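For reference, the structure is listed below as structure tokens.
Only a single protein chain was left out; the remaining protein chains are all shown in position.
Let's look at chain A:
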Amino acid sequence: MDLVQLQRQLVEYRTSLYHEGFLDEQYTQLQELQDENNPDFVVEVVSLFFEDSERLLNELTKALEQQSIDFKRVDAHVHQLKGSSSSIGAQRVQKVCIAFRNYCEEQNVEGCLKCLQQVRHEYSLVKTKLESMFQLEQQILSAGGSIPM
């Protein structure tokens, strides 16, 4: 594929992500912070988010598998996850986290488990989407073009 087509594809893809609520304008803000001093800022932040989220999800899984669930701890993790996802603009993940926290406050185990599952789901979705978007961007860059905003 040639450069123009790639760029058009990227823009369409990105727009769809916004449309479907996977990303919100926080992601746009992140993109604005990227400049020649920080060329890979977005990728770095998103990678960090992936790492953090994996870790948190594992923790959560572990915590919810306990006999006596430490809701405070769970809440702390969810809070973290919520913070991270909102920082990069992963809207759907954030929304689930809010619901998750409510269940934690109520100490509703079922609800928490359900939410955990949902969170996992959403997270993997957004991760896949973001990864494919980065791939596209990489393709454009190696073709010698620039990433359209």
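The rule is short, and it goes like this: contacts are C-beta pairs under 8 Å (C-beta built on N, C-alpha and C of every residue); 3 or more make two chains touch, one makes a residue touch a chain; residues count from 1.
Basically, contacts and distances are computed from a predicted model.
For the chain that is left out, the UniProt protein name among "Immediate early response gene 2 protein", "Ubiquinone biosynthesis monooxygenase COQ6, mitochondrial", "UTP4 small subunit processome component" or "Ethylene receptor" is "Ethylene receptor".
The hidden chain makes contact, of the residues A:Gln26, A:Asn108 or A:Gln139, with A:Gln26.
In the complete assembly, the contact with the undisplayed chain comes from A:Glu44, out of A:Glu20, A:Glu44, A:Asp70 or A:Glu105. Mapped onto chain A, the interface with the missing chain covers residues 25-26, 29-30, 32-33, 35, 37-38, 41, 44-45, 48-49, 52, 72, 75-76, 79-80, 82-84, 86-89.
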